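A single protein chain has been omitted; all remaining protein chains appear in their positions.
Going by the order they are written in, the chains are A and B; count residues from 1 in each one.
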Amino acid sequence: MGGPMKIRASIKDGVTEVKVLMQHEMETGLRKDDAGKLVPAWIITEVKALHKGRTILEGQFGTAVSKNPYLVFHFKGAAKGEKVTVIWVDNRGDTRSDEAEIS
Amino acid sequence: MNNLKMAALAFAILSLSVMAEEKSAEGKAADEIAKYREMIADGNPAEFDEMRGAEIWKTSAGPKQANLELCNLGKGPGVVKGVYAELPRYFPDTKRVQDLESRLLTCMSSLQGFTEKEIADKAIGNVNRKPAIEALVAYVVGQSKGMPMAVSTRHPKEKEAYEIGRRIFFYRAGPYDFSCATCHGQSNRRIRMQDLPNFTLKKETQLAYTTWPAYRVSQGLFRSFQWRINDCFRQQRFPEPQYASEATVDLTMFLAVNSNGANYDGPGLKR
Partner (left out) sequence: MNTDLIRRKALKTGSSLALFGVLGAIGLIRPGLAHAEWKKAAFEAKTMEEALATLGVAAAESSAAIHLSVPEIAENGAVVPVTVTGSLARMEQISILVDKNPNMLAAHFVFPEGTEGFVTTRVKMSQTATVIALVKADGKFYRVSKEVKVTAGGCGG
């Protein structure tokens, strides 16, 4: 299982801003190691954010998303104290899910 | 003659305007880079190292299977909050001035039973190996965020460390006859696109020192101040300094004291 994410969610004027920082190498598959061998691609392919079981964002990543991916998005219809869940899956089938309370 | 004068004048004006244009292009690039840095300031991956360090701090390890919750970083056993803003400092138990890394070595050896050497030899990490001590550094410095730098020179040993650090800063040596001051003793100098802070000026020292240790984007790694000093020595073509050695602590002392008064703002995020 991957390392924990840092998720911050705060509401202002009815709009919740979610900031997510994920721990992931995001290997492009184009880099060679010290021995000159190609390092296989290892990337988060999908991200999903949920609020009360409802999908609030779906993301798909390719090899060009930076190491330790960062994401900010805005959604409506939440209240302070409620939770936002973020889940990712990578191309090795590893996954991670974390949640944060809306402040 | 008159023509010649005119030509000289025209040439002078032309070169002045070219210079002005070059300067403004350079200034504009610097502005754009400042904007870029601002855009990436949020979401610093060093936070992951801080999280890992906080975990390591309270986890038993080493031959003595102890954690570091009794480690005294200067403000009493177990106190982490605010300690980095007062380091380096003199420690009566070891009778020497220590920076954060040096003091962590002391704790890891006295509390956990590691030898200082085994930790120091592998203290600087890479993509494949992330030493515990680096995560501990991230955790500890993060606990001084927003606090004013207040490094003491009251103790004679602290005063001495500062003075030796100052001399090391100006000491020219190595195959290129370089000192730290060769690159960091003048304003408005840069290597490629990187502005070089002038450490003879308080403001520039404060800005640089309070944003280290930092996550290095180009390396994808969190880097400690010991690494920073080590890499400066490497670029000066000096022999590699020993991790947490007296010379590195003294040089850190010189920069830390000159940053006094500024709010600590690390871990930083660097290109």
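Observations, loosely collected:
Going forward, contacts are C-beta pairs under 8 Å (C-beta built on N, C-alpha and C of every residue); 3 or more make two chains touch, one makes a residue touch a chain.
It should be emphasised that the depicted structure is a prediction, and the values quoted were computed from it without experimental measurement.
The residue touching the chain not shown here, chosen from B:Ala29, B:Leu70 or B:Ala173, is B:Ala29. Mapped onto chain B, contacts with the missing chain fall at residues 29, 32-33, 35-37, 39-40, 183, 190-196, 217-218, 220, 231-232, 235, 270-271. The chain not shown here touches chain A at positions 15, 28, 30, 40-42, 45-46, 48, 50, 53-67, 69-77, 85, 87-93, 95, 97.
As a working rule, only the chains that are shown with their structure count from here on.
Mean C-alpha position of chain A lies 31 Å from that of chain B. Residue ranges of chain A in contact with chain B, taken from their complex: 3-4, 6, 19, 21, 23, 67-68, 70.
Interface residues of chain B facing chain A in the complex, by the touch rule stated above, are 42-43, 45, 47-48, 51-52, 220.
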